[in-house]
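The complex is shown incomplete by one protein chain, all other protein chains being positioned as in the whole.
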Amino acid sequence: MDVSFSYLNACLAVLLAWGAIGLAGMIRPRSLGIAARTLFPLGALCGIALAVLAVLSIATPAERAVLPLGLPDLPFHVRRDPLASVFLALLGAASAGISIFSTGYFRKGEGALPGLLCLEYHVFLASMGLVLLADDAYAFMVAWETMALSSYFLVTTQHRIPEIRSAGFLYLLIAHVGAISILLSFGVMQGGSWQFTFDAMRAAHLSPGWATVAFGLAMFGFGAKAGLVPLHVWLPEAHPAAPSPVSALMSGVMLKTAVYGVLRVSFDLLGTPQWWWGLVALGLGLLSAFYGVIFAAVQTDMKRLLAWSSIENVGVIFTGVGLTIVFHGSGMGALAALALIATLYHCLNHAFMKSVLFLGTGSVLHATGERNLGRLGGLIHRMPWVAWLTLIGVLAIAGLPPLNGFVSEWLLLQAFLFAGDVPRTFVNMLLPVGAAVVALCTALAGYVMVKFFGVIFLGQPREAALAGAHDAGLVERLGLLWLALGCVGLGLFPVQVIETLDVVARDLLKLPAGRWGGDWWLLAPAAARHAAYGPLALFGVTLIVVALAGLGVRAVYRRRVRRGPAWDCGFVRLDARMQDTAEGFGQPIRHVFEPFFQMVRELPTPFDFAPRYRVTVGDRLWTLLYLPLGATVRWTADRVARLQQGRIATYLLYSFVTLIALLALVL
Amino acid sequence: MEVLLLLGSPLLGALTLWAFGARSWAPGLNVLFSAATFAAACALTARVIASGPMVLAREQFLVDPFNVFLVTLTAFVGLTTSIFSRPYMRVEAEHGRVSPGRLRLYHSMYQLFTATMLIALTTNNLGLLWVAMEAATLSTVLLVTLYRTPASLEAGWKYFILCGVGIAQALFGTMLLYFAAERVLGAEGVTALLWTHLDAVKGQLEPTVLSLAFVFLLVGYGTKVGLAPLHNWLPDAHAEGPTPISAVLSGLLLNVAIYAVVRCKVLVEGSLRSALPSQMMMGFGLLSVVLAAFFLWRQRDIKRLFAYSSIEHMGIITFAFGMGGPVANFAALLHMTVHSLTKSAIFFAVGHAAQKAGSQLIENIRGLVTISPTIGWGLMLGSLAILGMPPFGVFASEFLILTTAMKQQPWATPLLLLALGVAFAAIFGKVQPMVFGETPMRRLPHPPALLPVFVHLALVLMLGLYVPPYLAGWYRDAARLIGGP
Amino acid sequence: MSTLGAITQLLEIVCALLAAPAFLGWVNQCRAWLQNKRAPSVLQPYYGLRKLFHKDVVLAENASSLFRLAPYIVFGTMVAAAAIIPSMGTGLPLSMAADGIALVGLLATARVFLSLAAMDVGTAFGTLGARREMMVGFLAEPALLMVLFVAAMISKTTSLPLIAEGLTTRALGLYPSLAFTAVAFTMVLLAENARIPVDNPATHLELTMIHEAMLLEYSGRHLAMMEWAAALKLFNYACIGFALFIPWGTSTEASGPQGLLLAVPVLFAKLAVAGGGLALIETLSAKLRVFRAPEFLATAFLLAVLGLLVHLLLGD
Partner (left out) sequence: MSPLSFDLQLLNACAALLLLLSFSMLSQRRIVNLVNLLALQGALLCAATLLVAWRTGQGHLYLSAALTLALKVIGLPLLLHRLIRRLNVYWDAEPVINTSGTMLIGLLVVVFSFGLAQPISALASTATRSTLGIAIAVILLSFLTMITRRKAMSQVVAFLSMENGLFFGAMSATYGMPMVVELGVALDVLVAMLVLGVFFFQIREQFDSLDLHHLESLKEGE
C-alpha cells in the first residue's frame, strides 16, 4: 500500500482516526470526561478534516488503493472519485456539527456507558465513510452492515424501554434483509467473472434482463435503508428511539448512503441505466414523499414527526434520482445532469437541515424530558438559542427562500419543467403530475414545519414543568450554529456548490466536461433567459426592505409598546390548554387525506369530568402488508412445526421415506 | 509422530480420566490433555505447512489440506471447550445436577469423543471413518443423558436410534463403495477402502453402484449432519445435554459428518460425471435451511434455538458444497470454520446465561447485559455473528455463497433470502430481549470468565477481515480437491 | 442594468406600495355597490393604516420577538414579491434574481411567518387561524405553482417578465390550457387573499375566520404593517394574473420610456376591471364551510394540473 499523500489516503486516515477515537473511549468506558468531553471534539475535528479533504478532492480524478484486509482473493479495494467525495464532504461536515453537539449532549446515567457510546458512534461514522470509499462488493457490504449494526446499538442505547427494543429489532431486521438483497444484486452484477471488485462489475456486460434484476434488487436493498415506502416502517420507529445526535446522523447522513448506493449502482456499475427504471424510482420517490409528509403532519411525537419528514425528503431525493435515470436513459445529458445536481444538492441540504432539527429536539428533550408535542410549548422564551437556530432549519426544510431547501426544490422543479422533450409521450404526460406532487409535498412540508416549530417553541407552555427548561449549553449551541450556518451558506451561495456538483454529475453521467453557466451570484441552469435564481440579491432586497420598513416605522411612529394580557375574546379564563394541540393542528390533514390513515378515535363521554379526546393514527401499510406477512410466517412456522412430532417412529419413517425416494430417484 | 500424539493424547486422556475423572483436579487434567492434543495438532499443522500433505501408517492415515485445518479446529475448540467446562461443570456439580461418578464419565467420554472425531478426520480408510463416526455417536450418547432427566433420556434415545439407523445406512453405502472399488483395485481388498486410492481411480468406478452408494452415504452421514428431514434428533440432543457437549456437538461433530459426506461426494461425482450428487446436496441443503428457519420461529428453549440454527448453517454448507466450484467450496470450508467457532462461542455464553437464570427457557432469561456485560455482549455479538452480520467471518462465507448462488442457481436465491430473513427475525427477536432490557436477575458479584467466547469471536472477526495466507491456501487446495461442476 | 430597467423597478415598487391599499379599497367599494350598500371611500384603507400607525402597540405578555419581527418580514417579502412581478414593465433587473418559483417561495415565506406569529401568543384563535391558513396554503401553493408551470411551459421560461413578454408576442387566440389555469388562478387568488368563498375579510366570526384570526393579537403599527402587507398581497396576485393572462400593455425593453408611460394607466385600468370582477365573484358566491375549503382548493389544483396536461396534449 502506497503511504504517500493522496486525498484517498488522507480520507482513509481520517476514518482510521475515527476508529481509534472510538477504541480510545473503551479505555475508560465509564469516564464521561474522556469519552464525551475529549473524544467527541476530536471526532468533530476529524469530521472537519474529512470535509475539507473531500471538498478539495472533488474535482480531482479518481484514486484507488488496495488495503491488506478482506478475503484472500478479494482484499478491500477503495476508490475515491467525485461522487464519493461529495458524500464524504456531507459526512464530514454534518458529523462535525453533530459531534460538537454530542460533546455537550451525552450525560451520565443515560443508557449505555459513555465509552461504549463513543465506540459505537465513531465506528458508525467510520463505517459510513468506508461505504463511500469501498470499491468492491465485499468491502462495501462489510462497511454497510457495520453501519447498520453500530447504528442499531446506538438506537438501543436506552434498551430498557420495550418500544426502543422493538424499534431496534425492526430496524436491524429490515436493514439485514435489505443488505442481503444488495448482496444478491452484487452477485448478479459480477456477471460470472467471480471478481467482486467494482471494476469487474463495470466491465461486465449484463443482458437487459439481468441488469434489471440487479437494479431491482439494489433498489429494494437501498430503498429499505433509505426508508422508501413501503419499506419505511422501521424509520419512524428507529430514528426517534435513538439519542438525538444519533437520530441526526441516521436521518442526515446514513440515509444518504443509500442514495449514494443507488447512484453508484445505476450509473457507475451498471453503466447505462434503462430509462424506465427511472419511472420506478420516480414513482417510489413520489409515493414516499407524499406518504411521508402527510404522516409527518399528523404525528404527535416531535422526533417521530421528523422521522416521517425524513421519509418525505428521501422521497424527494429519489424523485430526483428517477428523473436523472429517465433523462439519462433518453439521452438527454444536460437535463440528467441538472436532475442529478438537484438530487445531490438535496442530499447535502437535508443532511444539514435535518441535523439541526434533530439536535434541536435533542436540546428540548434534555431541557424538558418530553417528546410529546402535546406537552411542550412556549420554549422560545426559555431556549432562545435553540429556538432561533431551529427556526433556520425549519424554514430551510419547508423549502423557503433564501435558505438551502429552496435551492434544491427549485432545481428539481426546473428539471421537471424542461422535461417536455423526453421522446416518450406517456412519460411526458406523467412528469408534470410528478412536479405537481413535488409541489404539493413541499407545501405540506411547510405545514408540517409550522406545526413542529409552533407547537414546540411558540405559544404558552402546555405544562407547568416547562418553566424550568434551560437553554442548550455552549458547545451544543456551537454544534447547532455550525449546521444552521451550513443551511444558510448552502442557500445563499448555490452557484459555488453547483459548480462543484456539476463536475460530479458530468463525471458520473460520463458527459463531456463543460462549465456551469451563470454569474457567481446567479443560478441559471440553462440560460438566464429561461430561469434564474439569485438568492443573494433576493435576500438582500428583502432584507433591505425589512430593515427600511422597520427603521422607517420606528423613526416615524414613536408610540409606546405596552404589554398586556392576550385578548381572551370574552372568555374568562384563557389558559394554555386552549391552544391547538398537535392533534388539533394535524386535523385538516387527517380530514383531507383520511383514506391513507388508520385512525382510532377515543371520544369522551358527555359525563366525563376530565374529558380527553384522543386519536391515534396508524400506518395502513403496516396492517395491510407487514402484519399479514408476520401472520403468514407464523402460520407456516406452525405448520412446519408439526413435522417435529416427537414420536421416534415418525422420524424413522422420514428417514425411510427419504431413503426410498432417493433410491427411486437414482434408479 | 504428530498423528500418533494427536490421537494418542485424547485416548490416553480417556483412559486416565476414566480412572481419576471424579477427582477435584480432573477438570484440570481434562484441559491438560486437550492442550496436549491441540499442541500435537499445531505441530502437525506446522509440518503440513513445511512439507505438504502426507499419507501415514501404511496409508491408513491421511493429512491433506481438506482435513488439516479441521483437525486444528477440532483440537482448538476441544481445548477451549474444556477450559469453559471447568467452571461450568463445577457449578453444575455444586447445584447437584451431576454426581462425581458422572463427572468421571463426562471427562472420560469427552476425551474419547475428541479422539473419535480426530480419527474420523485423519483416517484414510473409509471403513475406519465409519467406525469412528459410530464411536463418536456412542461416546456422546452417554454425555447427552448425563443429567438423567426424562427429557435428556428421551433426547439420548432418539439420538442413539436415529443416528444408529442412519449410520447403518452409511455402512451399507461404504460397502457398496468397497464393492465398486474392488472391481477396479483388485480383490485383495487392502487398498479398496483407502480414499487416496479410490480418488485415483474414481473415474473408473461403476456409476450405477456409486450412485446407489451415495444415496446410502448421504442419508447415513446426512443424518449426523442434521439435514432435514433427517435432523430430528439434533435439537433434542443439543438442548438436553450439558452445554459444553452442545458446543462440541454443534461446533465439531456436525463438521466431521459433513466432512465425511464431502469425501464421499468427491468419489461419487468423479465416477458419475453428472450433477446428481450436487443436486441432491443442494436439495437437502435448501430444505434444511428453509425448514430450520421456520422451526426457529417457535423456539422457547435457548439451546434448542441455536441447535436449529446449526441445522440451518449445515444446510447452507451442504448447499454450497452441492453447488461446487472453487468459490462455493471455498466458502463452504470457510463457513465450516467460522460456524464451529461462533456456534461454540454462543453455547459457552448460553451456558453461563442459562446457569445464571436457572433456566433454559428464553422467557426466563432477561436483560443479561445488566447483570453481566460480558455474558450479554458475548451472546449478542455471537448471535449477530451467526446471523451473518459483518464484519464477522460468517458473513464472508455467506457473501460468497449467496453471490455464487445468484449466478449459478438463481432459482434458489428467493428461498435463501426468505429463509435468512425469517431466521434473522426469529433468532434476533429472541436474543435481543435476553440481552437487553430489564431483568429480574441479580447482578453478579464477579464477572464470569468468558475468555473462550471472546477468543472465538475475535478469531471469527479476524476471519471476516483477514484470512491467513496458508489457511486460504488450504481452502483453495481443498476446494480444488472437492471440485464440482 | 439599464437605467430604464432601474426606473421601471423603482416605479413598480413605489406604485405597488402606494396603490395596494387603494386597490383593496376599490374592491371593497365595488362590493358595497354590488350589494346595494353605501360604499366606503377608496381611500378608506389609508385612513385605517394612518390610524393604526398612530396607536400604541399592546403586546401580549407572552409574545416573543418573533411576534414583533413577523410584520416586517411579511411586509418585506410582499414588497420583494412586488418587485419581481412585471406589473408595468418587463425589463426588471430584480426579476433576474427570482423567477416564478422563487415568487411562490416568497409568498410561502410570508405565510409561514404569519402563521408562526399567530401561534406565538398561544391563544386558541391564533393557533386555529394558523392551522387554517396553512391548510389553505398547502393546496393553494402547488396550484399556483402549476399555474405558473403552464405559462412557463408555453414560453419555455420560468422568469415572469419573460413569460409576460412571450405571451404578449403570441398570436391572439383561444388557449384551452390557459383557460383552465385562469380559472384555477382565480380560485387560488380568492383563497390566498382571504376572500369569499374561503374566508370573509369582513367578519370576525371565530368559526369561519382565517386571516383575521391570525391578526387578532396585533395592534398599532404592527397591525398596520400586516394590513398593508395583506393589501400588497392582493395587489401582487392581481399583477401575477395580469402578467400571465392579460400581459398586453406592459412595457418592454424595446418599447422604451414611452411604453413605460403607457403602462401605468394600462395597469390601473386592469386593476379597476379586476377589482370589479373580484367584487362580483365575492358578491355572487357564498362563504364555504371551512372544511369545504380544501375541496375548493383541490379543484383549483386539479384544474391547474389539467391545464398542464391539456397543454402537453394539445401542444399549445
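In order of appearance the chains are A, B and C, and numbering begins at 1 in each one.
Here is the rule we use: a contact is a pair of C-beta atoms (placed from the backbone, for glycine too) under 8 Å apart; a residue touches a chain by one contact, two chains touch by 3 or more.
Remember, predicted model here, so these are calculated numbers, not experimental data.
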Neighbouring displayed chains - absent chain, whole complex: A, B
Touch with the omitted chain, as defined above, among B:91, B:135 or B:415: B:135
Hidden-chain contact residue, picked from the options B:7, B:48 or B:212: B:212
Residues of chain A in contact with the chain not shown: 638, 640-649, 652-653, 655-656, 659-660, 663-664, 667
Residues in chain B touching the chain absent from view: 60, 125, 127-128, 130-131, 134-135, 138, 141-142, 145, 148-151, 153-158, 160-161, 164-165, 168, 171-172, 174-176, 178-179, 182-183, 189-190, 192-193, 206, 208-209, 212, 235-236, 239-240, 295, 298
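Here, only the chains that are shown with their structure count from here on.
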Contact graph of the chains (line, ring, star, complete, other): line
Central subunit by CA centre of mass proxy: A
Separation of mean Cα positions, chain C and chain A [Å, integer]: 35
Centre-of-Cα separation between chain B and chain A, whole angstrom: 43
Chain C - residues contacting chain A, complex: 53-62, 64, 66, 72-73, 75-77, 79-80, 83, 94, 96-99, 101-102, 105-106, 108-109, 111-112, 115-116, 119-128, 130-132, 134-135, 137-142, 145-146, 149, 152-153, 156-159, 162, 206, 216-217, 220-221, 225, 291, 294, 298, 301, 304-305, 308-309, 312-313
Parts of chain A lying in touch with chain C, wherever the complex brings them together: 377-378, 380-381, 391, 395, 398-401, 406, 409-410, 413-414, 417, 420, 428-429, 432-433, 435-436, 439-440, 442-444, 446-447, 449-451, 453-455, 458-460, 521-522, 528-538, 541-543, 545-546, 549-550, 553, 556-557, 559-569, 574, 576, 578-580, 584-585, 587-589, 591-592
Chain A partner contacts - residues on chain B that touch it in the complex: 157-158, 161-162, 165-166, 169, 211-212, 214-216, 218-219, 223, 229-230, 232-233, 235, 276, 280, 291, 294-295, 297-298, 327, 367, 369, 384, 387-391, 395-396, 399-400, 402-407, 413, 417, 420-422, 424-425, 428-429, 432-433, 436-438, 464-467, 469, 472, 475-476
